[in-house]
Structure formats: structure tokens, C-alpha cells
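Only a single protein chain was left out; the remaining protein chains are all shown in position.
Should a chain be cited, it is by its letter among A, B and C, assigned in written order, with residues numbered from 1 in that chain.
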Amino acid sequence: MTETLTMGRAINQGLRCALERDPKTLLMGEDIGRLGGVFRVTDGLQKDFGEQRVIDTPLAESSILGAAIGLAMRGYRPVVEIQFDGLVYVAFDQIVSQLAKMHARSAGRVRMPVTVRHPYGGGIGAVEHHSESPEAYFAHTAGLRVVTPSNPVDAFHLVQQAIASDDPVVFLEPKRRYWDKAEVDVGSAPGLPMGSARVVRSGTDVTLVSYGPMVRTCLEAAAAAEGDGTSIEVVDLRSLAPLDLKTVIDSVRRTGRCVVAHEASVFLGMSAEVAASVTEECFYELESPVLRVGGFHTPYPPSRLEHHYLPDLDRVLDAVDRSLAY
Amino acid sequence: MTETLTMGRAINQGLRCALERDPKTLLMGEDIGRLGGVFRVTDGLQKDFGEQRVIDTPLAESSILGAAIGLAMRGYRPVVEIQFDGLVYVAFDQIVSQLAKMHARSAGRVRMPVTVRHPYGGGIGAVEHHSESPEAYFAHTAGLRVVTPSNPVDAFHLVQQAIASDDPVVFLEPKRRYWDKAEVDVGSAPGLPMGSARVVRSGTDVTLVSYGPMVRTCLEAAAAAEGDGTSIEVVDLRSLAPLDLKTVIDSVRRTGRCVVAHEASVFLGMSAEVAASVTEECFYELESPVLRVGGFHTPYPPSRLEHHYLPDLDRVLDAVDRSLAY
Amino acid sequence: MAIPTHAVDDTCVQLLTPEGERVANADFPLDVSDDELRALYRDLVLVRRVDAEATALQRQGELGLWAQVLGQEAAQVGAGRALVSGDMAFPTYREHGVAWCRGVDPLAVLGLFRGTTNGGWSPEEHGFAHYTIVIGDQCPQAVGYAMGMQHDAAENAAMVFFGDGASSQGDVNESFIWASVFNAPVVFFCQNNQWAISEPLERQTRIPLFQRAWGFGFPGVRVDGNDVLACLAVSRQMLQRAREGAGPALIEAFTYRMGAHTTSDDPTRYRLDTDVEAWRLRDPLERVRSFLHKQQLVDDAFFAELDDESEQLALSLRDGLRALPDPSIDDLFANAYAEPHSLVERQHDEFARYLAGFAIENAP
Partner (left out) sequence: MAIPTHAVDDTCVQLLTPEGERVANADFPLDVSDDELRALYRDLVLVRRVDAEATALQRQGELGLWAQVLGQEAAQVGAGRALVSGDMAFPTYREHGVAWCRGVDPLAVLGLFRGTTNGGWSPEEHGFAHYTIVIGDQCPQAVGYAMGMQHDAAENAAMVFFGDGASSQGDVNESFIWASVFNAPVVFFCQNNQWAISEPLERQTRIPLFQRAWGFGFPGVRVDGNDVLACLAVSRQMLQRAREGAGPALIEAFTYRMGAHTTSDDPTRYRLDTDVEAWRLRDPLERVRSFLHKQQLVDDAFFAELDDESEQLALSLRDGLRALPDPSIDDLFANAYAEPHSLVERQHDEFARYLAGFAIENAP
């Protein structure tokens, strides 16, 4: 059952499996029906599952979340799409005050098996608000889980795991990797539980931690560094909340050095948390401080400047070099 | 001109000075007029400055921010109150997508001298959504500044500095310290610029970093530790974005140890950023990893449990002890 | 930025005058038995008693806060008794009367204000969602729930409560759109008590609130919110309409908040005693009492028994409240997520160890 799928198609297949598996699973969002979503991630699903299960909603994100919460209370398992990263803030209150808190509020009586999907990150030459990386907001929010795939295989499995979870999961899709291809065995079981990280390349000199869109950049950096005789181990976090610290720490204990890379502003970005907890756990093993590579503390720039804003292979390697130079 | 003021009154006086100084300064919010705000922070201001300058708004936080942005474009200097921490998420989009980005978007043509004030933190036995600590969301957001006073004197000056700033400033008021008193010289100039931290107690063994409501707790912890022969230096951050790293680092260089305490979830809380950057800057000086004390990764509990959720003197000292034991 | 004044149109559906006279309304006929009438009165009295008792308990320091329902009992009992099994109510933080009608233990409600819980009952079991404190958030949720009912082909409806102040929230207005576009079986029940804390109605609208519905394409009705019969009749009809697939409706129950916003509030700062006095003449209980009396549907024994029941209830609340167990830290960790969560587990372990450390330190 192996197929060559882009990440976009892999998510599409994952959604299809979820819709087939559980009649309580519903999709909601703007333009997800006939159009199949602006990135075609829901392509064909309304045709096959009907307008009752793949629902085009009014243009109101706060209510998309609110309605999903109500549907979840009614026993449904809603999967909502927010069209772009920068549009999710409109729904922030329903996510933070309601979705994340309902299970605790009700002392476990009310479950919120809601998946919030949206593309994130830059690099596609988009207009303002279409290249944001809001993951830290969600990861900081108790009550939510946050996952993000870096490749089609993980995308296929993770989206299904997110939907199957009885907790609310923010599923972040690295939009500039939607077109990355891989062989996906759509019949296979997921290789790892949803909350785990994965060592995607082994190495001995430094641990390079990343997730989502930056994993490929990090792998490319590792490949380039190999030529210079530097052996980089790359860890794909996959789950941002909770973090699979064990996998990261095991790696850092081996390499003694750690660099974390992401697109979001480093100030209070995921790398701050990774740095703080890795340092706490590996204080005596670290040969150099955990270094962070990421976005600047400026609003995302106009797209003609994004190549400077987004950490690229060179900036990642610069940090690796600085780490090694300690 | 020295008066004994509670923090609430000190902010009130600061607002009064700002209204007197600049006719373009406006106050907007729910119940800030006749009622003087639910904590009476705006008490008497509508009476003295009129309904045109101290404006009770419809119950719609997103529009409070939106209207403030429009007024700022028109040359006003709006100071908005959000009644409680947990209600600010409704306005999150206008804050993150508009307020924070307008200056960059307009290449500096449009300034956003907007102050967003709201009480935050727990400890007053409040109902759900009334004890939140959302500072990390704002601090992570490029384009915003975030400040918070820990005492009446700072409160009086900081609120005026926030209003005078041509950047948007989130001014967080530690609600359980509203009733703390101090002598405030309402005629004096601020002792420090808005962006700076302050060593509020000198010590030699460990640097204890905090802000807002937890500063008093940390000072109490330091006093208690003195008896046991431990000398704690306490740093009040005052500004959460940007951080005055220099003051923190200077202190850590001296003590070699650092503990950071706040109410918010430690996971991606301010302490993660402090830990990550202090470690990067003081890697060779640190005798132990930066330790973090803060809220658990659970929604804020019902108030009968908040004494367990909020880090208290004992939990702070426990972290100090662990830091010293390394 | 002066606010234009406007005359409030206060024509509204009324079936029982403040003087206790039954009046007919062709649009909203109400068939109600004597037993039902007595039961409604009992509800009103007991809801008021719960409210008074909670207010007193707050003053004694047993509750952190209390949001009084005083004056709004008829609106809530009328609406609450119009709901049937399988319907779902979505309250704000003041729907103690609806909670009562839905069979929620008043103690569970008091627990919220004591701080022993943020929830406290099963929404499913009672057809009564949790109190919602962030103004308006419950409205899109109610629509979603109603969409689920529609999807299930259930002949039920959702009813969502909110205040005059809440009518200004984006989420509330979005929910009007969704309800209309999806023709969802949801009834919007707005208790216009004329104040949002210190802000008068004029700060939220310049036309009567029920007319808001006109802008969204579904019916809006104003009902005398101090008239339990009118509230019952209008709610029944609108709920039935929704259950039958005719879509949403907005009911504005025109009433008055006789108490403070909450026990933390000081209404003398912003409103006149004379206003409160004027509304006291329209008390929701008095008119039913006087009607029952005039119609000779009750005797002294009825009132005596009700007094007794009310005393018992108050007593059980006082005792029950003090006996309410504090929540446990273990529950806090256990309930954050439905499934295992490595970070929360680690924090739980660490905190347990930390607490155990004290135990050891304090050991003899």
C-alpha cells in the first residue's frame, strides 16, 4: 500500500482514514469543501463524505472553534482547519479559555477531542499574516497538545493520532513542506506514539534539535557539515507539547552540545524551553551552552526579505560552529 | 510630595498625571468610569477628566483594542483597561496582528502609543479566568513591550512611562499586590528607564529573578534564608520584553547561581527565556543550572487549591536549596 | 463621543401583570395547570432562597464571590421549565434558576463560588453545560451543540443564556450568524437586566435588543422577564419551533438586576436607589403569589409548607457548603489532560516528592 505522497496529500489521506474510521469525525473550516482548502489538503473529502461531515463554515474563526467545542460536547470529534497561521489569533480565546480548560473545568467529565489544523511558517513568498509561527503560544497553554510533522510519513500518522486523541491537539502543518514527497505506507501503523521525538540522523559532535519546516534545513545542514568532518545528530521534536525530553537529552548526553533551530522568534520560542530543560538535565554533560537559531524579534518581514529572516543552512551551521568552538 | 499609596492608588495617580500632561491621552475600558474599575484603579478619573477622556466602552474587548488602534492612528494616546487577565484573549488578534505589527507594517509611519493595562496573576481567591498569567504570550510577540511593577513606586512611574512610549506597551498589574503600600513621591522623576531591571536586594550566594507579584514572595524568601546563612540577591525584572539581561547577568556573574520564579506555567514561561539567555551568557560562571519555579502545566485550579499552584516562599527556597546543592 | 439618547421600547409579551392579573396574548397562549402554577411558584421561592442564602454565606466568608440572581428568577424559571429532557442549556455565571430547573444540586453551583471546583456537575446528565465566565463564549458552543443535535436528527434544542452586556461580544453575534445559516435548533435567551456591571443598557445598544435578531434573519421577541408565565410561554414556543426545524430565535427577557453585579460590586456608585425601588414593584414572585391567592389556588398550608421546605434547603446548603471537600492537588494534575502527559506527570511526581519532603522534615 505504499504510495508516493506529498505532505499535503499525506494529510489528506490521514483525514480520509479518520473520516472512514469514525462517523463522529467531522471536518469544519473555510473553503474546505468544494475548493478542498486553499492548499487542497481536504481535496475530495466533501465529495466523498458529504456536506454534513465536511462543512464549509461562515468566515468566523472564533465560532469555528466555539462550534467545534459544542460538537465535541455532543459527542463529535471535530477537526477544524484555520486557513492560515496568522488567522488563528481570532480564535485564541475559544482555544485558550475554553478548549484547553474544559477537561480540567469539568473534572474530566467533558472531553475535548478536537483537532485544530493549520499551516504555519514562512518561505512561500506570502503576504502579511501568512507566514507566522505561533507554536509557542499554544505550547505554553496548559490543556493543549501541539504536534507538527516534518515529512509526509509522520504527517499521515500524526494527523490521525491527533484526531484519535481525547485531548485537544493543535496540529501544525509546515506549509513550505506541503510539496515535499515521500513513500508513505498508508496501511501501516504509526511507528511512534504522538508525543515522541525522533532522531532523524545520527551524529556524534552536536545535537541539532528542530521541528516542522526546519527539520529539512537541519538535515541539509548536517549533510553539508559532514563534508567538513562535523557529525551532527538531528532530532525532530514532532511533539512540541509535551516535549519528548528524553530523546533530546539522550542525544545531548552523547554529543555534549546542542543547537535548537526554528522559524519563530527565539525570544520565548520553543528553543528557550529546550535550552532551559536540556541545561537543567545535562548540566555536567554540556560542553557549551545550548545555542538558539531562529527568527528575529521583529514582525515577519515582507516576503522579499524572508530569506534573511528565516534561519537557513548557513545560519544553522554558524550556530553549530559556535557551539563547537566553545 | 510623598504619599503613602497602595499600588492601585499609585497607578491611579500615574494615570492622572498622564491625563493631565497630554490632552491626547484617553482611557477606555469596561466599568472604568463611574465605577472607577472593578479594582478602583481609575477611581475619580472620569469625574475629573470627563466622559470624553475616560470612556466606558461596550462589552467587547477586541473592539476596545481595535478602537484604540484607530484612535492612535488619529493621533491619540489611548490607555485601555482589560478587566481581567483571562479576558484579554478575546482581543488577542487585534493585539498580535494589528497593534504589534502596525509600526513595522507602515515602515515607521504609523506609531502605536497604546497602553494595554490589565490585572494579572492569582492569589485573591477569584473564579476561573481571573487568575491568569498571560505575560509570555505578549513577551513572545515582536512589536510589543511588556512591563510589570512589583511595588507602588515602580507602578506609579512605569505606567506613565508606558503611556509616554511611542510603542505599544502591555502593562501588567499584579492584582494580589494592589493593596501593598509604599511611600511614593508623586513629584519625582522615575529612577530607571522603562526597560530596566533592578536589584531589589543584594546577596552573594544565588540570584533570584522574578517580577510582578512574585517579587514580594522572593524578598520574603531572601529574608527567611538570611537566617539560615544564605545570601540571596533578588532581581526584579520590571520589563519582560525586552529583558534587561545585563542586570541579571551581572548579578549571576557575581553569585554563580540563578533561580527564576513566576506564577505562569514554567513550560515556555519567562523563566525559560531567562534560563536560556543567562546560560548562554554565563556558561562558565554558572555553578549550577538555572532553576525554574512556577505554575504547573495545568489550567489554573479552583481557588481553594491555588495556594498549591502558586509558588510560595517554601517552593522558592526549595529551588534555592537545590541550586546551592549542585 | 456623546451617546444619543433613545426611548426604550418596552412593549413586550406579558401574561401576568405586576398586580397578578392574568392577561391573554394571542401569539403566545399558555396552557398551564394549577399544579404547574404552584410548582412554578415553588421554583421561584426556592431559587430566591438559594440566592439569598448564598449571598449570606458569601458575607460570612464561606464563598469567595456570589453573583445574585435576585429579580431574574421569573426569566430563569420560565426558560428553565420550558426545556425538556434532551435539550441542552448553556448558561452564563448567573443562571442559578436555570440550574435549579435542570436538577443541578445548588451546592454544586455554590462550589464554583467557593472555589472548590470550576465545573461541578455533568452537563450531559443535566442537560446543563458548565457556567461560562468569559462573556459570550458559550454562544458559539451552543450553536455547535445544536448543529450536533441536527446532525443526530434529535428533536431537541439548545438554549443559550447571555446578558445585555454580552450582546456586544463578537462571539455572540457570530453565533447569530451560524444559527441562522445552519438553521440550527438554538434559542438565544438574553436576560436584559439593564446593567453590565456599572454600564447601562445604552452603552451596548441604541435600539431594543430583541430587534438585533432582525439583522440576522430570525425572529426576536421581547418578553416581560419578571413574568414567569410569559417567559415560559415564549420559551416553549421558540424551543418547539427550533426542535421542529424552524431555526433559531432570540428572546429578550426584559428584567432588572435587583442586586449588585456580584458581592464584590458596589452599585451605589452608578445607579439610583429609586430605580431599584421602581422595579421592586414588578417583583417576579409577588405577582405569582398574588395571582395564586386571588385565584384561590393555594391556602395557608401551602405557604407554610413552602416556608419549611425553603428553611430546610437553606440549612442543607449551609451545612453542605462547609462540608464540601477542597479539591486535591492530585485531581489538578489528573484532570489537566484526558490522556497521559509526560510533562504533567513529571511535575506531579516532583511536587509529590517536594510535599513528601516536608512530611519527612516535620516528622518527629
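Keep in mind that, in the parts below, contacts are C-beta pairs under 8 Å (C-beta built on N, C-alpha and C of every residue); 3 or more make two chains touch, one makes a residue touch a chain.
Note that this is a predicted model, so its numbers are computed, not measured.
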Please provide the labels of all shown chains that the missing chain touches.
A, B, C
In the whole complex, not just what's shown, which of B:18, B:54, B:69 or B:184 touches the removed chain?
B:69
Touching the hidden chain in the full complex, which residues of chain A are there? Just list them.
30-31, 33-36, 38, 51-52, 55-60, 62-63, 86-87, 89-90, 125-130, 267, 296-299, 301-306, 308-309, 314-315, 318
Extract the touching residues of chain B with respect to the undisplayed chain.
26, 52, 57-58, 60, 62-63, 65-76, 78, 93-94, 97-98, 101-112, 142-143, 145, 165-167, 195, 241-245
Residues in chain C touching the chain absent from view:
1-4, 6, 147, 150-151, 167-171, 173-174, 177, 180-184, 202-207, 211-217, 247
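Assume only the chains that are shown with their structure count from here on.
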Centre to centre, using CA atoms, which chain is the farthest one from chain C?
A
Could you name the chain whose Cα mean is nearest to the mean of all protein Cα atoms here?
B
Between chain B and chain A, distance of the C-alpha-averaged centres to the nearest whole Å
30
Touching at least 2 other chains, the residues of chain A are 93, 97, 101, 104-105, 142-143, 241-242
Residue numbers of chain C (touch at least two other chains):
117-118, 134, 170-171, 332, 335-336, 341, 343-344
